[in-house]
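Note that this complex is displayed minus one protein chain, with the remaining chains in position.
Chain naming follows the written order as A, B and C, and within any one chain the residues start at number 1.
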Amino acid sequence: MFSGLQVIDKVFETMSRRTAQKISRRSFVARIGATLAGAAVLPVLPVARKAQAAEDPGVEWAKRVEAQTKDPRACNYWRYCSSDGYLCSCCGGGPATCPPGSTPSPTSWVGSCLNPDDGKMYLIAYRDCCGKDSCAQCGCLGTAGEMPTYRPQLNNDIIWCFGGSSMVYHCSSAAIVGQI
Amino acid sequence: MFSGLQVIDKVFETMSRRTAQKISRRSFVARIGATLAGAAVLPVLPVARKAQAAEDPGVEWAKRVEAQTKDPRACNYWRYCSSDGYLCSCCGGGPATCPPGSTPSPTSWVGSCLNPDDGKMYLIAYRDCCGKDSCAQCGCLGTAGEMPTYRPQLNNDIIWCFGGSSMVYHCSSAAIVGQI
Amino acid sequence: MTRKLPWLALASAFAIAAGPARADETKDLPSDAKLMGEQHSIAILSKPHPKRLYVLEPVFPHIIASKVWIIDGDKQEIVGMTSAGYCSNFAIAPDSSQIYTFDTYWSKGTRGTRTDLITFFDGRTLDIAAEVDLPKGRMLVVPKKQNAEVTTDGRYLLSYNLAPSTSVSVVDTKAKKYLGEIEIPGCGLIFPSAGNRFSSLCSDGTLLTATFDEKLKTKLSRVGPFIDVVNDPVYEHAAMDKQKGKVHFLSYEGMVYSADLSQEKPSISPGWSLLTDADKAESWRPGGWQVVNMHRPTGKLYVLMHKGARWTHKTPGEEVWVFDIASKKRVNRIHLKEHAISIALSQDDDPHLYTQTETATLITYDALSGKEVGEMKFGITPYLLFTHGD
Partner (left out) sequence: MTRKLPWLALASAFAIAAGPARADETKDLPSDAKLMGEQHSIAILSKPHPKRLYVLEPVFPHIIASKVWIIDGDKQEIVGMTSAGYCSNFAIAPDSSQIYTFDTYWSKGTRGTRTDLITFFDGRTLDIAAEVDLPKGRMLVVPKKQNAEVTTDGRYLLSYNLAPSTSVSVVDTKAKKYLGEIEIPGCGLIFPSAGNRFSSLCSDGTLLTATFDEKLKTKLSRVGPFIDVVNDPVYEHAAMDKQKGKVHFLSYEGMVYSADLSQEKPSISPGWSLLTDADKAESWRPGGWQVVNMHRPTGKLYVLMHKGARWTHKTPGEEVWVFDIASKKRVNRIHLKEHAISIALSQDDDPHLYTQTETATLITYDALSGKEVGEMKFGITPYLLFTHGD
């Protein structure tokens, strides 16, 4: 829940370029399209947005909030560039750790955040920790790049616990996948 | 819930005196005793307390809070001398009316409150309105005469929805039964 | 247990099997007691009226315990409340004869068996009139009005679903029965425009319109794209005149697109901007949760406005701007006493503007003069406002 996808276009763009040998963009679009939207819809993917966007929201966010790498309990901790919700770090978990007894949603999305220390972009996997009522600590509610629910993959009001043991939202976490 | 029984001793004393022709105090005690406490316990009844109490808590309450008869949404409305909880009057009900869709508990207790306008004591039937989550308006939390839960008939922390459609407490009401 | 001493009903407090005591309380009183005869009753709501307001709150951070508050805007008081489920939605029958919560529950609060259902409440007694299961579930999201709706004649209830394909669950209010799903590929939200028709916004910027019959045989038509969905999407909340089949969509950047959904194939007028160059220079933007509404009898659009940068589309508004839809001109600016996240209007001749503030206060204004009418505080996260005839 509360978790935006504003930088996924950057990720996708980067990866679709670099991983062209593995999977063509066309087949990726077709695949998502089939799941998300049936055959009738064309440009459902954030990559379409990227082409026109002025500045990468992840970089913009890091500047605006003065992103830092020391305190994972603050809203401006660098990994949270796409995360909205209660921080698992304040609830017995960590940036990449669900609090005891909660379960990471098997589903997640990926954003790219700027690490202000090395100036590099990192892939961050966002997934909600689920199965308990809201942990209610450190609510960080960002809206940069956030889209309405008719573009669900970019909306942060949706309960992102699909496929978990329970659809009850507990908190939001953010794990590093890699550096790009 | 939250509803004390501090003046019931007064009621019982009055009634046991006046209604002696109908039912003896002994049989009353025995009956309650059997339900409440089995055969082993003797003085479970508030009447025992009354004999030793300094002043009637209902009268004391009316003085202390400057009880009034105009505004049933205020904690010092005269009928609420024994009532603790959220006032049904603030939640779409009234002093003797449950809010729409909630149900009065089939069980209740009776207190006697002083009406400051005529200086007379009235019997008030307290029963919780049940079946919805707390209505959360006008919390009036009195403790005069309130006893621990091992004297349940005098405790106001207990959910007094016994026998209702649901044991979920919504609000507290107070109906006039008669004048004594 | 016999009930000879009902006036000392503490005895019955432990007799769970006993029947209701309330009819008995005046019996067996002392012979010289003066009986007042006041029976314990259950309130019934007054006839619905334009200043009846319903407020849905998801109750963050206890979101398994949603609530709906019912308010008399004239008297500025709570007239009722009902409990709902997790991320519940809400809808009102066109005549307010029934109200509906779209609920999700787990048998043990946050775990156990999940149940998705629509609960029908009688609009006057708030008693439960029916419960209809939603076998395909519901989309779980911080509630927006257009996730759940009722057709303009009150016949069908519509509930948006995403699991994983997007569809709308249809429930027949007459038969109190789940009829099935209408697939709306790539689209979301529900804007009803007739007894058997609704439209949805799609991720490609088009508008999908579904016209269905009693057996859910459905015709789909699509118009557009009519918005630049990548750079300037329209909000999920729109100003609607359902009975006339009109929806006025508002974009993040202040564009208004008026759709006529009264036909199977809708038409959408070209967009116009709320903002003058001067407004833009001052960074005025729409923002909030239920950010836009309208007064239908006079065709006025009400929009929550604040000064802010791009991507502040959820920032609470400090003013409400009023536009005449026909002339596309601003006709009023109402300065709000407290920043608001949601607004609604009563649909009578002396309309109220209801605002839900960021500190969970309902502040009511005269929608014409902008003068404050009253202030009420209830709930902790009241998000959505519904008025009679919505």
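Things to note:
We adopt the following convention: a contact is a pair of C-beta atoms (placed from the backbone, for glycine too) under 8 Å apart; a residue touches a chain by one contact, two chains touch by 3 or more.
Note that the coordinates shown come from a computational prediction; the quantities given were computed from them, not determined experimentally.
Considering the complete complex, the chain that is not shown touches A, B, C. Along subunit A, the points of touch with the absent chain fall at residues 5, 8, 11-12, 14-15, 18-19, 22-23, 28, 31-32, 35-36, 90-94, 96-104, 106-110, 122-123, 125, 127, 132-133, 135-137, 152-153, 160, 162-163, 168, 170, 173, 175-180. Contact between subunit B and the absent chain runs through residues 1-2, 33, 35-44, 48-49, 52-53, 57, 86, 131-136, 141, 143-152, 155, 157-159, 161-162, 165-169.
Subunit C meets the missing chain through residues 13-16, 59, 62, 64-65, 83-85, 103, 105, 107-113, 115, 117, 128, 162-165.
One rule holds for everything that comes next: only the chains that are shown with their structure count from here on.
Taken as a contact graph, the chains are arranged in an open line, each linked only to its neighbours along the path. Computed from the mean C-alpha positions, the centre of subunit B lies at a distance of 38 Å from the centre of subunit C.
Separation between the centroids of subunit A and subunit C, computed from CA atoms only, is 29 Å.
Chain centres here are Cα means. That of subunit A falls 55 Å from that of subunit B. Counting partner chains per residue, subunit A has no residue touching two or more of them.
Shared contact sites, meaning residues of subunit C that touch two or more other chains, are absent.
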